[in-house]
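Rest of the complex left out; these chains stay put.
So that you can tell them apart, the chains are marked A and B in the order they are listed, and the count of residues begins at 1 in each.
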Amino acid sequence: MSAVKKIAVLTSGGDSQGMNAAVRAVVRSGLYFGLEVFGIQRGYHGLIHDDIFPMDLRSVGDIIQRGGTILQSARCMEFMRAEGQQKAAEILRERGIDGLVVIGGDGSYQGANKLNKLGIRTMGLPGTIDNDIPYTDFTIGFDTAVNVVVDAVNKLRDTMSSHERSSIVEVMGRYCGDIALHAGLASGAETILVPEVTYNMQEVADRMRNNFEKGKRHSILLVAEGVGRGEDIGKLIHELCPDYEPRVTVLGHIQRGGAPTPFDRNLASRLGDFAVRKLIEGESGKACGLVKGELVLTDFDIVVNTKKEFNMEMYELAQRLSQ
Amino acid sequence: MSAVKKIAVLTSGGDSQGMNAAVRAVVRSGLYFGLEVFGIQRGYHGLIHDDIFPMDLRSVGDIIQRGGTILQSARCMEFMRAEGQQKAAEILRERGIDGLVVIGGDGSYQGANKLNKLGIRTMGLPGTIDNDIPYTDFTIGFDTAVNVVVDAVNKLRDTMSSHERSSIVEVMGRYCGDIALHAGLASGAETILVPEVTYNMQEVADRMRNNFEKGKRHSILLVAEGVGRGEDIGKLIHELCPDYEPRVTVLGHIQRGGAPTPFDRNLASRLGDFAVRKLIEGESGKACGLVKGELVLTDFDIVVNTKKEFNMEMYELAQRLSQ
């Protein structure tokens, strides 16, 4: 295989804070190593429609601190089909682009894997707030999302404690409870419900009531959306203890916004640069991750077929400290 | 009437950011002028149940920057009835408390008005995020709530613009659209719906669609809860333009939390001190407000029977600038 000379970068799936920092790192690192770098607008949709443009140092100026993604993102049904994937590969070949960096989540990796099998050298960067991607300890955007949640929980505590009320906060996390877990531990949430751990609703209700009887002026239950809707859980608790009526807050898309934290910016910068260096070294079909402090590559085939392990130790710690 | 020697302070109704700064000002100003100052826990409920305690400089140390209220708040059905009000007046008389500062909204003022008519000298401070109290340009907490909303809208813009989507954000304001208006103008919201101004849903939907056709990458509609639920408005818009599906975010109680802004702290400090000075001067049955930069007193009878005027000029400005 010949040396990489032209690379492109796209963002795909739900956006996350730090995607811009990752795009910046890919562009600047690529230019540093003498490559031509292209941006693709609106993910795989833009790729199939040849919405591709050259990027230079200025294209990524003043974006490291911005939420969202200047490359935008979009769903693309056409790319789901083999035909669409072949079209994408052809467009890249016609333009002489011999390396592609895809920033996104699980679905985005599957797309990059397909392109790899069609002969396009691809690298994946974990861009999603959910932290649901295996073979990386943190995804780009996760730390910022946890900050947003903890900030919101702090605000709720002010008013909950003034009125001696309890609150249920529904946060993102369809398959992975990490946002609930990390934000729950950091904000001292009394109860954390995640998809990875089964729970007994009667025990949850008893626990909330006990806290109050012990004199706790307020109580927060954090629930990952994968467990169920906050509103439904509130109703269940109310049924089990009729004199008890928790308020429900659904944080929704604000979890995806805001300036990325330094942690996310640095994670994104390191991973973006790593992806470029590995493409230059001839690697392909791999997801980039930070595992125990080290930058590592893992085959897409492995990543997309593995479920992220849940940190049971941290979960138990949260329970221990919120007694 | 004899000179005031002992005063008490309570917070009532929904809490708001800056209530603590107001409590601090009442306590410190009272002590400065040689009064004894008492705190009442949980609003009128605590008053009726004699949950009253002396406060000194230390009681209000390190609270100026805290959301919520250290005096807590609570609903009190008993105080709604004449019997409860008489009981409250008696308790104050028995304790020799001859001045009461009530921090809260419209309902709290009505209670203070009743006590005034029972011979207790009372002063009201406008503590509510809604800015729905007349005879003051700003209520304590309003500026902070607007900050919380604008911060959330900024976060939503990041992700909305990445995905070229539209968003509906439901904010507080049952009778008064000021949070929606001020936050909408400050965040450049494309559409603002408030209870004070009628609207035509077809026009709203057309406007949102037009914005997109003109190339605007995202669009925010801010709706005060008094207009209707964000979700219902989203459905209506979707019915009117079936290919158009705005996301709905309900900000809820986080609007009531967070450290008060300097603006709210200073407003609270000025009003709290003013209330004490006016009690000393022999005033009673009055609401304290900041009107066009001046501290003013207005009879409770007038305040509770007046509807806050809406700033139509600012509303039109918001429309002009979000074209």
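In this section, contacts are C-beta pairs under 8 Å (C-beta built on N, C-alpha and C of every residue); 3 or more make two chains touch, one makes a residue touch a chain.
These figures come from a predicted structure and were not determined experimentally.
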Review point. Of how many identical copies is the complete assembly built, when 2 are given in place?
Key: 4
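The criterion applied here is as follows: only the chains that are shown with their structure count from here on.
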Revision key, fill the gap. Between chain A and chain B the C-alpha superposition rotation, given in steps of 5 degrees, amounts to 180
Exercise for review: Averaged over CA atoms, how far is the centre of chain A from the centre of chain B? Could you give it in whole Å?
Suggested key: 36
**Study point:** Complex contacts: residues of chain B adjacent to chain A
**Key:** 11, 14-15, 17, 19, 66-69, 72-74, 148, 152, 154-164, 167, 217, 247, 249-250, 252-254, 256-258
